[in-house]
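Just one protein chain is left out here, and the rest sit where they should.
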Amino acid sequence: MSLILPILVLSGIGAVMGAGLAVAAKFLSVEEDPRVEALMEILPSANCGACGYPGCSGYAKELVAGVDIGLCSPGGSDTVAKIADILGVEAVALVPKVALVRCAGGRNLAPDRSIYVGPSSCKAAVLVGAGPKECRWGCVGLGDCAEVCEDDAVDFTEDGLAFVRADLCIACARCVKACPRDLIQMVPADRKVHVLCSSQDPGKNTKAVCQVGCIACKLCARRDKASFVVENNSASVLYEEGSKDTPVAALVCTPGAIWDANEDDLVSWLTDPARREALKERQAELKARERAERAAKKKAAAAAKKAKADKADESGPAEPAEPGTQKGGQ
Amino acid sequence: MAAEDKETSKNAGPGAASDAGKRTATDSPVEATADSPEEATADSPEEAAPQMLTVASSPHVRSGESTSRIMWTVFACLLPAAGWSVYLFGMKAAIVLATCTGGAVVIESLVQYFTRGRTSVQDGSAALTGLLLALTLPPGASVVICLVGAFVGVVVAKAVFGGLGHNPFNPALTARVFLLIAFPGPMTRWPIPLQALADKPQKLYGQSTSWLDAAGRSLDFANAKTGAALHSLAAKVDVITAATPLAVAKEHWKRGTGELTTYSDYFVGSMPGSLGEVSVILLLLGAAVLLIRGYISWHIPVSFLLGVIVMAGLTHLANPTRYMDPIFHLLTGGVIIGAFFMATDYVTSPTYPLGMVIFGLGCGLLTMIIRLWGGFPEGVSFAILIMNACTPIIERYTRPTRYGLKPWAEPEAS
Amino acid sequence: MSKSSNILSRGLWKENPVLVLLLGMCPTLAVTTSAYNGLGMGVATLAVLLGSNIFVSLIRSLIPKKVRIPCYIVVIATFVTLVDMILEAFVNNLHSSLGLFIPLIVVNCIILGRAEAFASKNTLGRSALDAVGMGLGFTLTLFALGSVREILGNGTWTLLQYQEILIQLRLLSKSTDPILVMILPPGAFIALGFFIAGMNAIVARKKSKAA
Partner (left out) sequence: MSVSFKGGIHPDYEKELSSGAAIEDLPPPERAVVHLSQHIGAPAKAAVKKKQQVQKGEVLGEAAGFVSVPVHAPISGKVVEIALHLHPFGSLQEAVVIESDGEDQWCELPPETRPESLSADEIKDRIRDAGIVGLGGAAFPTHVKLSPPPDKTIDTILLNAAECEPYLTADDRLMQEEPERVLSGFLALRKVLGAKDAVIGIEENKPEAMGAMEKAVGKVDGVRVARLHVKYPQGGEKQLIDAILGREVPTGGLPMDCGVVVQNVATCAAVDDAVRFGRPLISRVTTVTGQGVASPVNLRGRVGTPVQAFIDAAGGFRGNPGRVVLGGPMMGGAIHTTDTPVIKSTGGVLVLTPEELPPAEFDACIRCGRCVRACPIHLCPNEMGNYCEVEMWDQLEGLNVGDCIECGCCAFSCPANRPLVQFFRYAKLWIRQQAALAKAAQSQDDN
């Protein structure tokens, strides 16, 4: 009896409670989209807000409701593929992005005009007499971007210039919002050529305050209309689909505001004075080659003209020579 | 001389600018004459550097007051009372003072070293915490007690909350209450200030005091009739303890027995008590300096004392044999040091005048409630800590009315 | 899938139930007045955790998802009742000093948490390993916490107290005043706070060294 009673009591309670649960399950059940949970599992849980929704759970809920699946930049293409898989939609190609500080003027190249005293924050510093830096567009270097970066991807050169380490950047775009001078831009990670200047001042003003500022000479755009555009006295790379990197255009930039990742590592590009010399040499080299090319072309044209005049139509060989030398210049 | 330097660097400006103008080859005449500063500093940063002006937000002048000056001034204002306690209690008091103050400073430096924070130990807040803590301890407190107290005050009550300015509770009082709970025995052993008594042997004949009786019974104290004998007695015994007047009031008075010393004794400290409660005069002197220099405002101390007086007065009027009079309550225990030095701690008390008055009144009333009906004979520490906890909410509801809400009656439209 | 050694070790450090997950606070704060009490509570919890994890893992495929919580609770309650009876029968003094906190193991978050988060999704062997790791982590933390509190608050260190056998070290002389507050409830909070702070400091230092 002492053994049977507990068993009976326990089973009895179980039966009653179970019945109650069964009833509750029938009337109180809430339909929850199981996909939300599945999406939460695959989203990176960085809660960075790059997608524009409050945290990963917010994005997961909106995804089920049918928003653009290609908004999670920290997750990258893998995540997009998985999301597409779960939602049963077509995967879109997500171009991985990184943040880029569009200023190359450290204190050595774009000097300060005064000593700023106050809270160590760019936002606060630019309110005092429009900032301590002579260039009114340039990086103040007090680190508001580094403050908001949770992945320690923002670093500084010795001359107080912020730059983003692409390998650490998860493309959350927090720094973009933090910069009071709007210097930080999200750029496709596979692009190698970037304009590292945001100054919209006329060329002569920029030149006066920064040795590496874009002077809006338009050489790059003239070289490559598809990739570069100069607007408001400021050159920028067209990162849209279709445009491609043209390192030669980077080479023609006289002040050296265009950085070519194929040639230089970002840190050495920003800090090493020797690279400016190297750039000049390469520019001279390019110029010499182009001059030779032009001369050759002229010669060929003249020859062709002559040949035409001589009724011998052999203008072909001179033409392919041009793209060939261009490639060699890379 | 410096002005000449400035001139030369200025003169270098247009020249350098014209160079720049030639290089860009754009509109060079204008460029050459432009004396706008960009060119000057951009092309000759080395020359410009020593002449660079500092730029900061207005205002460009300050009152010259600083946190460390305030802290060290309060510290200095407490020193006379501390010195008096050394005179009364001898080396024991000196050891307590030194251990607490030194301990607090050393512990704060260690914390700041290990947390790699900015070293701010020289601002005197740790030293002040240590000194205030020492003044709340009984003279016989051991070195261990002092160090534990300093640790609690500096680390548990302050550093873990984010350091100076962020602690919700008065560090010294937090430490004292911790010690009171942690070491209930040693923290309630109150030595008699023998040295002071020995200088005035007539006290023994003139007055019969309850705590003196208690002590005398155990040590044949009352028979030592001369000062010299008392001195030798003081040298022989390690410590003679007795109840503080407040404890006497609480225990003996309840039973209708026992007598207390005169008010003048409380004033000069001829009674058992903590280091900081034995000299009302010197504490008031220090407080006066703080008040005159504007380091504390009258709101908190006055309302604190008012709260004590009102409660004590009402109860005394209701039943004079059971409850002591207001003056007794003002002069004994930690009311004076509490009202002028503890409750006025900037960080843990309200900043707006109305809030200060509420805070002070609360402290005074709570002190009296604990003294009269609570489990402890003394309630200043608890009262102040409880009111510390209320500070944020007091602060919230006592903000000053901003300018611009005063109604203005437009003159009769003509 | 993580290795079995990882499953075992993470309960000890990386996912320590008390210091990292902050689970089972009720016994942690209440019974760690001495090292021995902490040890006893830890072992009792370990036993229940092991039993429930094994059993839940065994029947995990039988339990309908909607009623899994009641099922776990029944399982856990059974093991707790067993442990309660065993302690009462064999170590009566410990049973009386732990008192109510033994039955309260039923609602200890660690146990239900591991059943829900781990045992219900893993094989028997892995679940048992997880239980041992978590249980050991809990036990060691409670033991350390109890040791600190007892040494500071009472001056002694009790390692065993079974019938007439008493293994107790006196670390502070009787004449020194111990910090009484440490064995009072506030002391539990203060000690636990410093434990967690220390843990975080070590983790942060390791992280910064690795970086």
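We call the chains A, B and C, going by the order they appear; numbering starts again at 1 in every chain.
Basically, a contact is a pair of C-beta atoms (placed from the backbone, for glycine too) under 8 Å apart; a residue touches a chain by one contact, two chains touch by 3 or more.
The shown structure was predicted, so the numbers you read here are calculated from the model rather than taken from an experiment.
**Q** Just name the one of A:128, A:146, A:238 or A:278 that touches the chain not displayed here.
**A** For the chain that is not drawn, the touching residue is A:128.
**Q** In the complete complex, which positions of chain A touch the hidden chain?
**A** Residues in contact with the chain left out: 113-114, 117-119, 123-124, 127-132, 136, 201-202, 205.
**Q** What chain B residues would touch the chain not displayed?
**A** 2-3, 6, 10, 13, 30, 33-38, 40-41, 53-63, 65-67, 69-70, 120, 123, 162-166, 297, 346-347, 349, 351-352, 395, 399-406, 408, 410-411, 413-414
By our rule, only the chains that are shown with their structure count from here on.
**Q** In whole angstrom, what separates the CA-based centres of chain A and chain C?
**A** Distance between chain centres, rounded to whole Å: 49 Å.
**Q** Can you give the whole-Å distance between the Cα centres of chain A and chain B?
**A** Centres of chain A and chain B (C-alpha means) sit 55 Å apart.
**Q** Chain C touches which residues of chain B in the complex?
**A** 142, 144-145, 148, 156, 160, 178, 181-186
**Q** Mind pulling up the chain C residues that touch chain A in the complex?
**A** Within the complex, chain C contacts chain A at residues 66-67, 70, 74, 211.
**Q** Which residues, counting only chain C, touch chain B once they are in their complex?
**A** 176-177, 179-182, 184, 186, 190, 193, 197
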